[in-house]
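Here the complex is missing one protein chain, while the rest keep their positions.
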Amino acid sequence: MNEITKMVLVTTVICVFAAALLAGLKQGLSARIARQEDYYVRGPVIQELLKGSPNDPLADKVIIELDGEEVGVYPWIEEGKVRRIALERHGKGGYGGDVVVMTAVDLETDRIYGVRVTQHKETPGVGSRAADPVYLKRYQKLPINQEIRLTRDGGQVDALSGATRSSTAIADGVNRAAQFVLKHEEEIVKRILEKKM
Amino acid sequence: MWTAVLIMGGIGCVAAVALGVASRIFYVKEDPLVNQIEEALPGANCGGCGFAGCHAAAVAIAAGKAPPNICVGGGPEVGARVAGIMGMEVVAKEPELAATDCCGGQRAAEKFFYNGVQDCRAAQMLFGGSKLCGHGCLGFGTCAKSCPFGAITMGPDRLPVFDPELCRGCGSCVRNCPRGIISLVSSTAKILHFNRYTECLAPCRQKCPAQIDIPTYIEHIREGRYREAILTIKERNPLPLTCGRVCPHPCEEVCRRGVEDEPVAINHLKRFVADWEMNQGKHLEVPMAPPTGKKVAVIGGGPAGLSCAYFLRRLGHEVTIYEQMPQLGGMLRYGIPEYRLPKRILDWEIEGILRLGIRVRTEVKFGDDFDLEFLRAAGFDAVFLSVGAWDSRRLGIEGEDLEGVWDGIRFLRLFHLGEPPEVGERVVVVGGGNTAIDAARSALRLGAKRVVLMYRRSRDEMPANEMEIEAAEAEGVEILFLAAPTKILGEGGSVRRMEFIRMRLTDPDPSGRRRPEPMEGSEKLMEVDTVIVAIGQSPGIDFVREDKLTGQLRVTRWNTIDAQEETLQTSLPFVFTGGDCFTGPSIAVEAIGAGRYAARCIHYFIVEGKIPPIPSRQRTLIKDSLLEHLEGVQPVPRVHPHELPVNRRIRNFEEVEHTISPDEAQREANRCLRCGLICYNRDVVEALIEEQTPSEAAAVS
Amino acid sequence: MRIIREFTKGFTTELTPFRLVLGLCPTLAVTTQADNGLGMGLATTFVLVCSNVLVSLLRHIIPQKVRIACFIVMIATFVVAVELLMQAFFYPLYQRLGIFVPLIVVNCIILGRAEAFASKNPVMYSAVDGLGIGLGFTLSLTVLGGIRELLGTGALFGHPLLGASFEPFGFMIKAPGAFVTLGILLFLMNLLTSLGRKRAH
Partner (left out) sequence: MEYLVLVISAVLVQNILLAQYLGNCPFLGVSKQMETALGMSGAVIFVITLASVITWMIYWWVLIPLHLEYLQTIAFILVIASLVQFIEIFMKKTMEPLYRALGIFLPLITTNCAVLGVALLCIKNDYSFGEMLVFSISSSVGYALALILFAGLRERFAISRIPEPLQGTAIGLVTAGLMSLAFLGFTGMT
């Protein structure tokens, strides 16, 4: 029995130390990792969407905890005012699971400013075509005060033929962003400016 | 953080408990050697070695199926460590040495499916040109490169040469040989192997009753590797000195060189290496299997008994020989005259057999002094009955019991019991076998003025060796063919005259035999002082007692002991027989072959309980292997050993024939066509080698 | 003296993956570019050195039955640490190496060295052994990556070298190219060794 006790003890202790070390490392590095992730994963998309912003939207990102979830918001601040914001939402109903959509909203006109897909697992060459920026142009200028849906669901955006499910997921992602902005616009702006100050 | 610690600690704890408990509950005992090796291996289970993980590799290394340096992950130091572990343990088991073992035939067909050619020639089709093919070797030298112990070198003819001293039996070459013709062969496996029809066998090898690997030992002699030659012979024949002198060498009859030229003097070559060993003054060590703890009794110390005892001993069994005469050797000692086989040579040879650890009881007669019940009680697992054929057949004519009438065997035997028989001036020997010739030549040496050999058929039918007949004639023995005695007349109880009748041969009967029949009225009288009757022998089976176990032994109508052809098992399962008492009188080499076959059967019987049959066991010559014509063979004179001049030899019993010299042996060995070792036309191959050798030399320099 | 020998053997007799044919998966998978190879090699070296040191330190404490499990946990710890560090400081490299970073855990070189060397040798030698083997591995990976990158894209470490007229063989940066390049390199090394041996004679 002695041998087994020793085995269990040694293994457990090693595991515990390993876990402690890693947990510590993770805690220490998580902020930096998140920044790196923003910079390398969302960075290019944000730069494309919010092209021409005088501030650095990545640096001015705020994390807003509302409705029980954390949402990262990237602002376009001009002359002390938040002109446009970009935020990432998961669109449900894709062929390969969620489609992650980055939606930029123009707060002055309350219309969609631009849409990009940041992550998807749609079939290459079929569903993936819906992530093409040319197709995504169709969302531009849509007002956020009404539900954004595909035409086949009684909405305003045409689905990409052959990629209906992917299109649906994107529309869902954009809609979620729009609804979120519509609901929390004031809170969001307040937080952004607080951070900026 | 705490959840992380808890979760990981939990997983680790559960895993360790599960493994700990499992290793207790499901404990399987492992070979300590395997564990030791596994300990030394990296344990990364990378599979780079080709085995399923380090454990499997350790098992393979321990079993000798993988070299110690097989681990690719550990690097040299792991290899060295494993080799160290193996080095300590490897001694206990019987060494298995690498050897090329191509036997052509069907196995070649399994290896190659090219152009419909189903034999060794497929290799030629594949690689083109004539190929010197030692055992089907392609000559790449892969084996030499793969050997971790440097035991393999490529010989001058680009065939691998295995050094038994260095070979550790790791099997690396076996795995790497592109033709798959190297195998690890223990000496046990070699001893237990018998020729098969499916093998590529040179005719001499098929014909030899002891199945000696003749081409290989001639090859060894050619290369001057006498030690290997002796070991090759001794895998089949423990009595090369004796056979080298007395064997009628049936092998030479079928020698392929004999088709175009005189056959190779195989027996002289054997005698040459055997004498080489004796002149070294030391018996060569032969490989022995580890002891099995089984006991076998051998009854009769003649060639069959000696051979059986020798091979059983090499297979690891304890053997005791029981012999009724004062010394071992049987017919070899008591039936063959000194001038053909000097007894000091036989003594040396027998000593070599006994020193392997065989016990001997002499002057005990089976049936009188001991019996099967005794042997059983003494704990013998099996008995080999090889009592020989010592009873002479009788003529069945008037006057056979007169003084001066000898039976041939008794006549010859007396020489070695210290009281040479006396012969008169005129001696008649009746019979045409080797015993008759031996008796005639011996009589001459005892001082007879005139020796007549009387044989009822003609010279062509004479069973004695042609060379023996010639030697006898050269010494002055008169041979009277087509004559048979009808009456022996005596005066005062001693022989005076003999009446004989001329015979003639009938026309061949349906079986092709021509029988002798007397010519009525051709009787003649002959003055004679001594008559020696040597017309054949039969086993003396007076040991059979109704009320004993021996009574259960079945006996044939020729007075031989009955046994199953395939197993040599008599009607008593633990009693085996072989040699003259089973086959009837025959030549020594036959008995030697029978001894090994009996050893094989006894080995399986006492170790495994049943004797597996040999699939397609070769008994008769393989027809396709006998040729009527051979191209490109230039006659080369055969060696003729020096013989004692006739005037010197008939006065005494000095050995008549001498051993050939090393130069002569070399030359004679070169006459061998190496059948079975070469697949293609030899001349073309040799031209090819000569062509290639200089250019190769240039490339290396 | 022994320290030097333990170090240099990683470049000579025990050069992975050429002399010891181990760690093939990362070798084949990540060497599409020279800097991937370099990064992977260095990450492996880090894990190798750390795990060798730790295994060597704990070599008398760990019971036989759970040896593999314990070693693997230690190695995995360092791998996850590397993974986190890489995410924090070299994110693009992390993205390119992808799943092969966690797979360093099962690189047979590391477990092999842990078992074959570190569990039987003192700390200092184990560290040097890890460093030597690791750097040898890095070198091999970088060379292999360099060749594939140069032929597959015409660039080296991302800098175009062969000019616009060069038609890249796409084959080289695909899986078959990896196998064939490694096979040919191995062939060349064997050839050089045998030539060298012949000259020595």
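Which chain is which? They are A, B and C, in the order written, and residues in each are numbered from 1.
The rule is short, and it goes like this: a residue touches a chain if its C-beta (ideal position, glycine included) is under 8 Å from a C-beta of that chain, and two chains touch if they have at least 3 such contacts.
Predicted model, so just to flag it, every value in this text is computed and none were measured.
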Checklist line | Touched by the hidden chain, restricted to displayed chains | finding: A, B, C
Item checked: Hidden-chain contact residue, picked from the options B:3, B:279 or B:634 -> B:3
Next item on the list: Among C:42, C:55 or C:73, single out the residue that touches the unshown chain.
Entry: C:73
Checklist line | Contact residue for the chain not shown (choose from C:15, C:55, C:93 or C:108) | finding: C:108
Item checked: Those residues of chain A which, in the complete complex, touch the missing chain -> 15, 18-19, 22, 26, 97, 121
Item checked: Where the missing chain touches chain C, by residue -> 21-25, 28-29, 68-69, 72-73, 76-77, 79-80, 83-84, 99, 102-103, 105-108, 111, 171, 174-180, 182-184, 186-188, 190-191, 193-194
Next item on the list: May I ask you to list the residues on chain B that touch the chain which is not drawn?
Entry: 3-4, 7-8, 11-12, 15-16, 18-19, 22-23, 25-28, 44-56, 72, 111-112, 126-127, 140, 178-180
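Assume only the chains that are shown with their structure count from here on.
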Notebook entry, point to check: Which of line, ring, star, complete and other names the graph you get from chains that touch?
Noted result: complete
Item checked: For chain B paired with chain C, centre-to-centre distance based on mean C-alpha positions, whole Å -> 59
Check: With chain centres defined as C-alpha means, what is the inter-centre distance between chain A and chain C in Å?
Finding: 36
Margin query: Please output the residue numbers of chain C that touch at least 2 other chains, ranges allowed.
Written below: 65-66, 69, 73
Next item on the list: List, in ascending order, every residue of chain A touching at least 2 other chains.
Entry: 3, 7, 10-11, 14-15, 18, 22, 26
Next item on the list: Using the touch rule from the top, collect the residues of chain A that touch chain C in their complex.
Entry: 3, 6-7, 10-11, 14-15, 18, 21-22, 25-26, 29, 32-33, 36-37, 39-40
Next item on the list: Write out the stretch or stretches of chain A touching chain B in their complex.
Entry: 3-4, 7-8, 10-12, 14-16, 18-20, 22-24, 26-27
Next item on the list: Under the touch definition given earlier, write down the residues of chain C that touch chain B in their complex.
Entry: 9, 13-14, 20-22, 65-69, 73, 108-109, 111-113, 115-117
